[in-house]
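Here is subunit A:
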Amino acid sequence: MKRTAALLSLLFLVTAAGCAGDAEPAADTVSLLVAGTPDELAAYRSLAAEYQKASPGATVNLIEASSAKDLMTRVSTSVAGNAAPDLFLINYRNYGQFAVKGALAPLTARLAASGSLHERDFYPQAMGAFRWGGEQMCLPQNISSLAVYYNRSLFQKYEVAEPVAGWHWNDLVATAQALTRDAGGRTVKAGDPETAGVPAAVHGLGVAPELIRLAPLIWSNGGDIVDDPAKPTRLTLDTPEARQVIQDFLDLTKVGVVPSDVEVEAQDYEARFAAGKLAMFVSSRRVTTAFRAITGFEWDVAPLPQYRSPANILHSDAYCMTKASSRQDAAWRFLEYALSDPGAALMARTGRTVPSRISVATSPAFLSPGTPPARSQIFLDTIPALRPVPTISTWPEIEDATGKVLENAFFHGDPLDKVIADLDAATRPVFARGTAAR
Partner candidate 1 sequence: MTAGLRLRGVSLSRGAVTALRGIDLAVPRGELLVVLGPSGAGKSSLLRAIAGLDPVTAGTVAIGGRDVTAQRPGQRNVSMVFQNHSLLPHLTVADNIAFGDRIRGAGHRAAAARAAQAAATVGCQDLLARRPHQLSGGERQRVALARALVREPDVFLLDEPLANLDAELRLRMRTEIRAVHDRLGTTTVYVTHDQSEAMALGDRIAVLRDGRFEQVGTPDEVWRQPRTRHVAAFVGAPGMNLLPGDGPLTLPGGPATGVELGVRPEHVTLGGTPPDPLGEVERVEVLGEDALVHLTVGGHPLLARVPAAARPAPGDRVGIGVAAEHLHVFDTATGERVPQPTAAGRAG
Partner candidate 2 sequence: MDRDRRQLLLMLLPYLVGLVALVLLPAVATMAMAFTESDLIATSRFVGLANFVELTRDPAVRAAVGNSLSYLAVSVPLRLVLAVGLALLLHRRARAAGTARVAVLLPGAVPELAYGLMWLWLLNPIQGPVNQLLLLGGEGGRTMFGTLPPQWLTDPEDARAGIVLMSLFTIGETFVIVLTARLALPPEAYELAELEGARAGQVLRRVTLPLLAPVLAVLVLRDTLMSLQASFVPTLVVTGGGPPPYATTYLSLVLYQDAFEYLRYGYAAAVAALMLGLTAVAVLIQWRLLRRWASSGAVGVEVRRPGN
């Protein structure tokens, strides 16, 4: 999935490089750079179409990138080339470097003056993630978080209790063990001589070994991932709270409830879940659209398990306006539509995002009675417990660097102390290079 995206991004780089440099369009033409999978892009296209229908004379020039990284490249190159789009949609984990370089137009004043958009319309957790230097730099489009997608039919078949709010990490592991089965439906336990060497046909759990998966668990256990979220200089994974979580996480492989690296390379988590070979899968809201195409079994979402207190990690994208834009008024008019009830509802119906607009998040457009997942409400329930990742300009590099260490550790069972030391060593220079962005 990730690779396909990278690939498409390359294709786009080649074919669509000229998009941003169109000759002087009309004043109420707005260019919007977005990234995403084909279904997301389709949603943006219909949003643009609806806006044009609702505001006669307005045109939205949609520039489509295929991945977040591709989008970042395009924003930076287009800003450098004086051909920046008026608006672009970006994850808060990546927007910091544009804010710190002064490439963005603050939106505080426009929001205050707007007749249709108000700060109180949005979840403050999402708004906060895009506040920089006292200014609202971007307006959040969504507020997602991690959840446990589960194959309800498998739970029922093996008579395993469905996850409930407030469940503990250990409950998750026990549930995963109960659902890890061989082709004959018998449970497979690692270390059990009777089932040694028997391949699991269904694995209990799929979770990518990434820092942003570990972070909410560490927070839940009372720890933190960095020394100072506002001005991080290093990872703090050597605290007892973090160590316990990382140990538990790495033990998943030993317990044998997760697919091996070879199995994941052969078929990724998302495809495994859709094929009914994964009982539970930790992911954000973004997989919902794809999973709605599943017909072979029933599925639903459950809250992320916790240690001591509820905690979850913020996933949020926002519309940002470039400082170089010469059509900021027109861009704002588009934003007012895109974040209004009809505009936000349109995006919510794709299933892919949790709307940042409270009125739409709590409406059927998002909660979608009759369409899975039935328990969409859990994405809203977790919002008070959401925390953002530290904002630092080099955060994408830190995610990559930690991902490499964690992937090795997860699949090859490196000792905890080595893992923590490796993570620290791999990220120190990156932290040192980074600029705190808020």
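The candidates were selected such that all candidates are chains of the complex that A comes from, given by their letters.
Quick note on the criterion: a residue touches a chain if its C-beta (ideal position, glycine included) is under 8 Å from a C-beta of that chain, and two chains touch if they have at least 3 such contacts; residues count from 1.
The shown structure was predicted, so the numbers you read here are calculated from the model rather than taken from an experiment.
Visitor: For subunit A in this complex, which listed candidate touches it: 1 or 2?
Guide: The answer is candidate 2.
Visitor: State the interface residues of subunit A toward candidate 2 in the complex, per the touch definition above.
Guide: 2-4, 6-7, 10-11, 69-70, 72-73, 76-77, 79-80, 97-98, 101-103, 261-263, 265-267, 394, 396-397, 400, 403-405, 407-408, 411, 426, 429
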